[in-house]
Every structure is written in C-alpha cells, then in structure tokens.
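One structure coming up, written as structure tokens, with questions to follow.
Every protein chain but one is kept in place in this view of the complex.
Let's turn to chain A:
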Amino acid sequence: MAGLKTFTGKAAGMDRVNVDTDQIIPKQFLKRIEKTGFGQYLFYDWRFLSDGTPNPDFELNQPENAGASILVANENFGCGSSREHAPWALLDYGFKVVIAPSFADIFHQNCLKNGMVPVKLQEAEVRYLLEQTQNQPYELTVSVEDRTVTDSKGFKAEFPLSPYWQTMLVNGWDEIELTLQMEDSIVNYEESAR
C-alpha cells in the first residue's frame, strides 16, 4: 500500500444520514472473489435508474462532482454490514478520503486498513463543507501528517487520528507484517493461556 501524507482533490457532498453499507455496495455485487472492480457498482441503487441509466438526481452524477476523490457525508456513515467491499468500492471509484461527523465502527476500521482516510469533523464543519459542495466544483486538502482539512477560502479543521494509524497511513505499512514480528509475544500468550 502506498503511503498518504497529504492529499488534494475534488470534494463531493452527500447529505444523507445513516448511509449503510448495503447502499454503498448492494449485496448482489458481493460475489466477486477479488478486491478490485467494485467501483462500477458503488451506490448502485441510488446511482442508476431501474433501466441502468445514470440517475440524474443522484449526488455523484452531478457534473460538478465528476472526478471527485473526497466524499463529504453525514452522520453514522457506513453503518450496518461489515462488508469491506464498501471501502473497496469507494476506493475503486476514486475516493481517497471520506469526511463525516460520525462513522460506524467497523466501516471506520475497514477504511484505515485499506489506506482510505475516515475524517471525523464537527457537525458544523461538515455542514459548511456540504454547503460548499453544492452546485460547484470544490477542492479540499487533507493532511494526514497534520491531521487537518483545509480549503482555499481559509477553512481549516483538525480531525482525530491515533498516532498508530497516522504512522500506518503515512507510511502505507502492512499491519500483518508488523504483527508477525511479534511472534514471541503470541507464542508466550498461547503457552500461558493453556
């Protein structure tokens, strides 16, 4: 996984609460055995009409949101199923960062494991960002090193990120590799627990 220090990209707003992982990637697309190729099905039931053509009312189909790589969402984003296909679909579509006032726990964890940054901001800050994304292209810079989100108009907000995950994201490290180096501790535990 490539490290991610600072990222600048176009932000798209999705002002809906409790967006669940069944919406992010509907179950009929979970049968692939690869991690790739899920982007085409992202938000499928909202993004496409029943005849398969793009839904003109859907947020991501608005011309100003074409090529967006930062998703600004609302509270409890990613609730429901543990399917990691949700962050895979967001990543495959082109998103590197999701900003919301709150995330469901498993989704939050799944993002981090895939090098996608879940940015938790205050409700008022998210409200400002959602307004900025309305009807116009809008760019944001997310710094993992500084834990900040900034725009060109002077907006600046800090977000929480544990030092552990900050290091993992910035360096793009493989967590399993790190854990395997702790073999002795694992063996010790297994022996003492028996």
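Assume a residue touches a chain if its C-beta (ideal position, glycine included) is under 8 Å from a C-beta of that chain, and two chains touch if they have at least 3 such contacts; residues count from 1.
One rule holds for everything that comes next: contacts and distances are computed from a predicted model.
The chain not displayed here is annotated in its UniProt record as "3-isopropylmalate dehydratase large subunit", chosen from "ATP synthase gamma chain", "Putative spermidine/putrescine transport system permease protein", "3-isopropylmalate dehydratase large subunit" or "Sugar ABC transporter ATP-binding protein".
Here one chain is not drawn; of A:40, A:134 or A:179, the residue touching it is A:179. Of the options A:104, A:129 or A:142, the residue whose C-beta touches the omitted chain is A:104. Those residues of chain A that touch the chain absent from the view are 15-18, 20, 22-23, 26-28, 30-35, 45, 50, 74-76, 79-84, 87, 102, 104-106, 109-110, 113-114, 162-164, 175-176, 179-180, 182, 185-186, 188-190, 193.
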